[in-house]
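Note that this complex is displayed minus one protein chain, with the remaining chains in position.
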Amino acid sequence: MNRLTPSTRKVVRFLALLTAAFVLAACADNAPLDTRGDNLQGPEARDIESFLRWVLWIAYAVFFAVLGVTLYAWKNFRIKTEDYEDDEFPEQISHNNTLEIAWTAAPAILLAIIAIFTIGLHQSLNSNSENPITLDVADGAGGATTVEWEPEIVVVGQQWWWEYQYHFGDVDLVAQRVETLPNADITTATQMVIPVGMEIELEITSRDVIHSHWIPSLNGKRDAVPGRQSAPWKIQADEPGVYFGQCTEFCGLSHSRMRMQVVALPEAEFQEWVTAQMQGLELSPETAAYVAELEAGATVPPANAEQRAIDTFRTKCASCHVLDGVTDGIVARPEEQLVSGAAPNLTHFATRTTFAGGIRNVYETDTGEFNRNDIAQWLRDPASIKANFTEPVSETDSRLRGMPNLGLTTEEVDDLVSLLEMTAPQEGEFEMFEFIIEETGVE
Amino acid sequence: MSVTENTDVAHDHVVDDHHDDHPSDSSYVLIALGLAFLTAVEVGLFVLEDWIGDNFGLGSVKIALVALMIIKFWIVGAYFMHLKFDNPILTQLFVFGLVLALVVYFIMLSAFEFSFWNDGLEDQGLPGGIS
Amino acid sequence: MAIIDRPLAIGAGDDAVETVDRPLGSITRPQESGTWRDWLTTVDHKKIGIMYGAAAMFFFVIGGAEALLIRLQLATPNGTLLSPEVYNQVFTMHGVTMIFLVAMPMGAAFANYLLPLQIGARDVAFPRLNALSFWVFLFGGLFLNSAWLLGGGADGGWFNYAPNSTVTFSPSHGIDFYALGLQITGVASLVGAINLITTVLNMRPKGMTLMRMPIFTWMNLVVQFLLLFAVPVISVALFELTFDRLFDANFFNTEAGADPLLWQHLFWIFGHPEVYILILPSFGIVSEVIPVFSRKPIFGYSFMVASGVAIGFMGWGVWAHHMFVSGIGPISVAAFSLSTMFIAVPTGVKILNWLATIWGGKLRFNTAMLFAVGVVSMFTIGGLSGVTHSIAPADTQQTDTYYIVAHFHYVIFGGTLLGFFSGFYFWWPKMFGYKLNEKLGKTNFWLQIVGFNVTFGPMHILGLQGMSRRIDTYDAGFGFEFWNLVATVGAFIIALGIAFFFVNVAVSRRQWIAAGKPNPGPDPWDARSLEWMTASPTPIHNFDEEITVDAPDEFWHRKYGYDTEGNVVRKATAEEVAQDGSNTNVHLPSPSYFPILLALSMPIISYGLIYSLWLCIPGGMLLVYSMVGWIFEHPDDPNAAHDDHGHDDHGDAPDELAAGDDEGELVGVGAGAPETEATNG
Partner (left out) sequence: MASATVAVGHGADHGHEEHETNYGMSNNKMAMWLFLSSDCLLFGALISTFLLYRTNISDGTVFTEPADVFDIPFTSLSSFVLLMSSLTMVLALSAVKRGDERNGRIWLLTTAFLGMVFIGGQVYEFTIFSAEGLQYSTNTWTSAFFTLTGFHGVHVSVGILLLMGTVFGTRNSGLGKEKSEAVELVGLYWHFVDIVWVIIFTVIYLIPIG
């Protein structure tokens, strides 16, 4: 090594540093979107990673072979300018067909082997196994029934948040466009809740532009293409927890702020969650009566903060959002307001721990307090949290992309935040809630 | 270059050494008549499509129409565009583009699960008959 | 008569020129005046090549500045330098600028300058069309960038997926500029492709068989074929997008049942051949530089040619690897996954042949050689990460992350751009008559290669850590902070390195000329191919007389032979063999105003389409005027001295938009030259 020229040494040192850096970086922790190592909690993600590792080893070998030959040549065949003799020639070898064939065949064979394993992995990622789960669900008539649910969730991307639909009935989700699907039994946003240890089939689609659904610790991504229902894409989580995701297909202004999470729960907790989600909002008797009058078409002045909030919600929010039990009589027409034609269902807003496309938390992750500040800010001026278009599409198209600034007063905002807080799970209703709240934060 | 070529212009020394096989005007007319006939057959097939389809199985009309199309294409290319008589490099260049287009777009349409031969109407809900 | 006019002279002599009645009052053909105006009207492939290079460099600084903005924004979490709106425009325009206005035209610059020289021709087949290509490209590029001043650039990403690119989702005019601007530059590429293919296929001198052409020429021939067939595909996609946006068509209107994947297919059917359009010129350069500085012939010439052709072919069958997660169906995914992988085989053949060329050579590590060897290893990194993408299941974790960004910067910066820099240092003396300073050059190289690895190396890690691309900012807590900062630092090291290049150009020129250094001579590097067989800088007529070729590396074989033991011995010096460029009796094609005028009409029409159709009227009039003028332009400048065998470039090929022009030209020319030299002969 000591015969190396200074610049060669520089290169060698630099490459050593670079390699060290790579190795170090491989151990980086607290990267919740990491596609490698401990962060992986799904069998698919792990299969992919372990295969990639092998290929990366081959790649390192090929690269260092190429680099090695280059450096060797540098060291041994280099002629310094001052030593350069005009009439000194190396042997003029111009070709060697055996060699050529060898180095055509060798990579081809190597790649053929990689190809075989690739196909194997591809097959296994694209095959589905049956693992139905028995759930008690509301039957719509006040009672409960039991269904065999083959876990299957409709994932709908839109600017700039994700909707998740659970259909427990007998609906062929694959054959239909999302616009023609019947109302889902559970509709939630930004946080998908799944039972742990079970293969979940995702039917991914979009209402506006192309997005991509990606939970790196569970599986690779799959695009949400409007007008198309993706071939089923599965995810599975081994451990209860919250798994982070990010929309990865460029989808316009707030693409970077279009995140999502998967909450994996043990089967019993999942059942609890389902039961809670299938109930409407619980109101005090007076408020219920007030709502009933409003629904009947009467104009009644609100008597308290809660009723004021409901009034505001019905006049300002209900054209896009739904609050089951409060806005039943109003047909929300988000398609007239929004390019994507949907806004999150807020009935169970506070059972989710993240909002605004997954970039803000509903609860402080350290204290568990309801995050009034952020939610109030969101209501006051959504664009200050997540870039939105405040202007309509065009002069002829008055639809918006994202949540508009409704010009709410401080009091209205306050009332609405309290109303949203009411949607939180009741004491003891949802055992793992604290755990989810904790897991929601990134540090 | 037709055979009559070097009779008119006084100082034209051109000797037709290798292009004698260019068709004459009358053969061009014959070729055109042939093309017209093929077109008539095509339209005839179209008109009789229902009856033929019933008797010879689905797709036979399509196959026949496509075959006729290819024949017409070839005749125009070979004779009117005299690829048959020109330097083969021209045929190679042209056919390369043509075949490339066919192959690439065929693969593209297959990726849409598009079928030229049998796109049933049942899955019309989605573009190109995909589901 | 010298052969020099041969390439131009397929046919009509101009003895009858003076008898032409000047039709339709078109402007007089300009003459060489020795001023800057020459550059506007030139039809000389060398001047055009240099202008291509200069324009590409100009756009490179713009694209680079955009890159630096991106890096500044991403240096820390929650960056606020750029708003999301602006960020989206910046990265889109960065990608579009770098690909279409830097890498492609820089390849065209080298091809233009070198192809005719390397095959020993006087000029390209259609000199005026060549000028047209350049001006169309330049105006297209300026048009695209003018969007910055007119309400903001395109914001849909460089591949601009529908339906995010439709009016509903991108109502500002940015994407109109994208669609029309790329359409315009596409015309330039298509015209150039037809021109250069014809040149290479049809205008080689005696003995220059295809398998004796330099590898650079071969690789560019493949590139031009790729352009010939790929450009129409993106043209159709862009037409469809334009019609959707401007005339309410429904190609990508999902509400009307359109399928967004149509855009993806059309774009990537163009897009993947495009990446080989970007890399093959650079492979060609490396294949010229390495043998010269190794003092060995290229190893496995025929395999080098064949693998380049194979890459060109295979490049057509892999496009959907950009769509592994688009939902194209598992069978398509598997098929494209496999076809993609095997592209590594011909590419590997190239890498290994370069290594074999170096092996056992007598290596001079000049700046050009450093850059060339840099390509070999840096491109390999990018190629290998490409192979990891080609594994479809793995790609589902990688796609649209910084891992991809790392891949394509390694292949494009580490392959294409380093190759171009190698070419600059190598051919600079041939183009400008002075060498670039080696010290500054080496500083340039080391800064660039170190900066490059510091910038893009960490992006592999970021990508695998799950950092998405095209995000205007990221939150703390995802583990992205450190490497982003490193990458930003690296980007500024690159910028410094490139600044050294500009300094080098300025300094070397002054040092060389002020110091009165002698001309570097025809062959400063002891090179092998024909362009070195004429004076430096290349005389305007290229060669004094036609070269008859007996072997690949003809020039080398004229300088050197073998003794009985097979050792190389010098037969002659370069000066003895090379032509001195003193022939003044060579007829040159006359300059013309019409290429630039015709090109100018395209952005005018495009502005008209965007803002007011009224503007299309003057644009269209300019278009028609310049076409008609072009057609009826004097085949030659009647005042310029010329020998009686003079010929003009009166053969031009039709291009898509101007199909009218050239046919007419034939007629026009014929009008002036009823008799041919040959028939009079």
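Order as written gives the chain letters A, B and C; numbering starts at 1 within each chain.
Everything that follows uses one rule, which is that contacts are C-beta pairs under 8 Å (C-beta built on N, C-alpha and C of every residue); 3 or more make two chains touch, one makes a residue touch a chain.
Note that the coordinates shown come from a computational prediction; the quantities given were computed from them, not determined experimentally.
K.L.:
For the chain that was dropped from the view, give me its touching partners among the shown chains.
P.N.:
Those shown chains that the absent chain touches are B, C.
K.L.:
Could you tell me which of C:Ala131, C:Leu144, C:Ile215 or C:Val231 touches the chain that is not displayed?
P.N.:
C:Val231
K.L.:
In the full complex, which of C:Thr76, C:Asn250, C:Thr473 or C:Asn583 touches the chain missing from this view?
P.N.:
Answer from the full complex: C:Asn250 touches the omitted chain.
K.L.:
In the complete complex, which positions of subunit C touch the hidden chain?
P.N.:
Its contact residues with the unshown chain are 3, 6, 9-12, 21, 23, 125-126, 190, 193-195, 197-199, 201-204, 228-233, 235-237, 239-240, 243-244, 247-251, 253, 255-259, 262, 266, 546, 631-632, 650-656, 659-660, 662-679, 681.
K.L.:
With the missing chain put back, which residues of subunit B would touch it? List them for me.
P.N.:
Output for subunit B: 1-2, 4-5, 7-9, 12-15, 17, 24-25, 28-29, 31-32, 35-36, 39, 42-43, 45-47, 49, 61-62, 65-66, 68-69, 72-73, 76-77, 79-81, 86-87, 89-90, 93-94, 96-98, 100-102, 104-105, 108-109, 112, 114, 116, 119-121, 124, 127-129.
Here, only the chains that are shown with their structure count from here on.
K.L.:
Need the CA-centroid distance for the pair subunit A / subunit C, whole Å please.
P.N.:
Chain centres of subunit A and subunit C, defined by C-alpha means, are spaced 40 Å apart.
K.L.:
Specify, in ascending order, the residues of subunit B that touch 2 or more different other chains.
P.N.:
126-127, 130
K.L.:
Find every residue in subunit C that makes contact with two or more other chains and list them.
P.N.:
Residues 257-259, 261, 329 of subunit C touch two or more partner chains.
K.L.:
Any idea which subunit C residues touch subunit A in the complex?
P.N.:
On the subunit C side, the touching residues are 83-85, 88, 155-157, 161, 163-164, 167-171, 254, 257-261, 294-303, 325-327, 329-330, 333-334, 337-338, 341-342, 344-345, 348-349, 351-353, 355-356, 358-365, 373, 376-377, 380-381, 384-385, 387-388, 391-401, 446, 450, 453, 457-458, 460-461, 464-480, 483, 526, 567-570.
K.L.:
Could you please specify the touching residues of subunit C with respect to subunit B in the complex?
P.N.:
201, 228-229, 257-259, 261, 265-266, 269, 316-317, 320, 328-329, 332, 679-681
K.L.:
Which of the residues in subunit A come into contact with subunit C in the complex?
P.N.:
7, 10, 14, 18, 21-22, 25-26, 28-36, 45, 47-49, 51-52, 55-56, 59, 62-63, 66-67, 69-70, 73-74, 77-79, 81, 84, 86-96, 99-100, 103-104, 107-108, 111, 114-115, 118-119, 121-122, 125-126, 159, 204, 208-210, 212, 214, 216, 219-223, 225-228, 230-231, 246-256, 339, 359, 387, 393-394, 397, 401, 441-443
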